[in-house]
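With one protein chain withheld, the remaining protein chains of the complex are depicted in position.
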Amino acid sequence: MDEKELSNLARDTAARLFGPPKKGEGVYAVWRDFDPELAKHISRFFVGRLYSRDVLSQKERELCAVGALTVQKFWDELHVHCHAALNVGASAQEVAEVIFQMATYGGVPCTVEGLKTLKKVLQERGQWQNQP
Amino acid sequence: MDEKELSNLARDTAARLFGPPKKGEGVYAVWRDFDPELAKHISRFFVGRLYSRDVLSQKERELCAVGALTVQKFWDELHVHCHAALNVGASAQEVAEVIFQMATYGGVPCTVEGLKTLKKVLQERGQWQNQP
Amino acid sequence: MDEKELSNLARDTAARLFGPPKKGEGVYAVWRDFDPELAKHISRFFVGRLYSRDVLSQKERELCAVGALTVQKFWDELHVHCHAALNVGASAQEVAEVIFQMATYGGVPCTVEGLKTLKKVLQERGQWQNQP
Amino acid sequence: MDEKELSNLARDTAARLFGPPKKGEGVYAVWRDFDPELAKHISRFFVGRLYSRDVLSQKERELCAVGALTVQKFWDELHVHCHAALNVGASAQEVAEVIFQMATYGGVPCTVEGLKTLKKVLQERGQWQNQP
Amino acid sequence: MDEKELSNLARDTAARLFGPPKKGEGVYAVWRDFDPELAKHISRFFVGRLYSRDVLSQKERELCAVGALTVQKFWDELHVHCHAALNVGASAQEVAEVIFQMATYGGVPCTVEGLKTLKKVLQERGQWQNQP
Partner (left out) sequence: MDEKELSNLARDTAARLFGPPKKGEGVYAVWRDFDPELAKHISRFFVGRLYSRDVLSQKERELCAVGALTVQKFWDELHVHCHAALNVGASAQEVAEVIFQMATYGGVPCTVEGLKTLKKVLQERGQWQNQP
């Protein structure tokens, strides 16, 4: 894979997970503000080399991301990956179930914060009224 | 669900994930050594009420457990859940892939330790020679 | 203990620690929004089976909660348990002392954030003016 | 309090918690190996200025230490403070109860590892046979 | 070193790192609100005994602080130490580089949050326009 192909793969994978890029927003913009060259390599490695792989389905990968970010208390990044999980076909119930399960490995408070984050995501998508 | 049914559900779910119980070993034995009554309720809640649910497939649930335990650095418990993931149908490649992905959320060293744990599990199961 | 008794025990323990339930607020509401059945079992296990036990005094239990939540950086939950510690008889000095001690196990910044949380709690209770 | 008094206070507090000092062993020896002057100040601050205070009872302080070290996964230090908690009057059941409660804030695996540590401590003290 | 000299050393070291003290603000004010005597000893130990040492240059020490606070997710304290690192001669690029490197040990999300914190610090100092 040459530089151009890798760059395209990273871009397409990011679009499938996170939607169309928004000018000057998101984590890529933060990296680029400080170092455009390094930003490019971070994106190509994590998105192009890692997230694009198909050993796992995109849904499995995103559910695992949701779980890990919940026990790590990375709420902003969890917000991004709750959207991504829903974008690649996980249901709201499935994402919530992963967050509930995380009480086992990260303690009950991370489940509480995680569910609040998911609730916000569902409200942003206009899907909250569908909850039981 | 009455007490008896809940107890059976916890026992059957544990058997599916962790194999037949081994007298005096495992996490249940640790809890019971200190408090048999509380041990029973911990097991019934986490295994009977939570792990037994079918919102996620057992394979999805175990892949999420593997990811969370890797970033939390719970190596003994990761060992248990690598076995469980393989027991419910995940392939060695899929489990490894989750652990690789965790570099993103927990840092590279947790991936290194996680893969060492998985390697030990595969050796115990006589499946290590199958690795690339 | 049957279902009804367990439910009452959880409710009474919660009331002693956290005060009368407020409609649609608090962690229980977050769980119930996503899964009322699981919410019930989480509450019954953690509050009914665990927090209600009398091996420790309620004050000792809450001081330990304050310490653990401080080193875990769970600020919202710490806020809840600072109130609970004061509700079951700990003094503001005692709660502060636990948070000071946590510098030893979790680093100085967790003590700083923990004390800020306690200060907010004391202000909410109209007890801040009593501080030295 | 002059230097001499502070030094005595640190020494007496350490003796009460951890027993008589053992030549060349323990955390103090590790610090002193690298920097005797700094070792002295670390000990005087944490033991002399902080642990010696009486806002909390020594038992309350040690139970909080046990809890925080469990969720922080500091197993060697937990080993030291399980001994200390028992030395200042906590019962084995009380120490175990704190570790059980930590499942709520640090996840179930920290309770498992914590109880294994306590079991070792009780065996070292010849108190294991007394467990239920 | 007597009490007076230690107090002066702590004050001068704090001034070099954090700038002139601001009445009623900062971490010292939080400690003092709860316990003026303990606040004095915390400050004297951490600032007077530890930060003042010259085994490392002040710049090396602050870069290490920036790194550790990033992986520990202590954002408010990172804010303070980004200022301190710049105060003792680190460039914005050097501070950013440490935060980028932390992706390796703490995961990518801590780098994202860390860079956002640094950006705020640079804006407060009127140095943001100089970024590439």
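A, B, C, D and E are the chain letters, set down in written order, and residue numbers restart from 1 in every chain.
Note that in this section a contact is a pair of C-beta atoms (placed from the backbone, for glycine too) under 8 Å apart; a residue touches a chain by one contact, two chains touch by 3 or more.
Here the structure is a predicted model, which is why all the values come from computation and not from measurement.
In terms of the touch definition stated at the top, the absent chain reaches A, B, C, D, E within the entire complex.
Checked against the full complex, the candidates E:Ala10, E:Ala84, E:Met102 or E:Leu118 give a single residue touching the omitted chain, namely E:Met102.
If you put the hidden chain back, the residue from B:Arg11, B:Lys73 or B:Arg125 that touches it is B:Lys73.
Interface residues of subunit E with the unshown chain, by the touch rule above, are 46, 50-51, 53, 55-56, 60-61, 63-72, 74, 77, 93-94, 97-98, 100-106.
Summarising the interface, subunit B meets the missing chain with residues 73, 93, 96, 100, 103, 107-113, 115-116, 118-119, 131-132.
Mapped onto subunit A, contacts with the missing chain fall at residues 38, 41-42, 45, 49-50, 53.
What we mean here is this: only the chains that are shown with their structure count from here on.
Touching subunit B and subunit D at once are the following chains: A, C, E.
When you average the Cα atoms of each chain and compare centres, the chain farthest from subunit A turns out to be D.
Because subunit B and subunit E share one sequence, their contact can be compared position by position; here over half of the interface residue numbers appear on both sides.
Taking D-E and A-C together, the pair of chains sharing more C-beta contacts is A-C.
Between the Cα centres of subunit B and subunit C there is a gap of 29 Å. If you average the CA atoms of subunit C and of subunit D, the two centres end up 24 Å from each other. Here the spacing of subunit C and subunit E, counted between their Cα centres, is 31 Å. Subunit B has residues 38, 42, 46, 50, 53, 69, 71-72, 74, 77, 103-106 in contact with two or more other chains.
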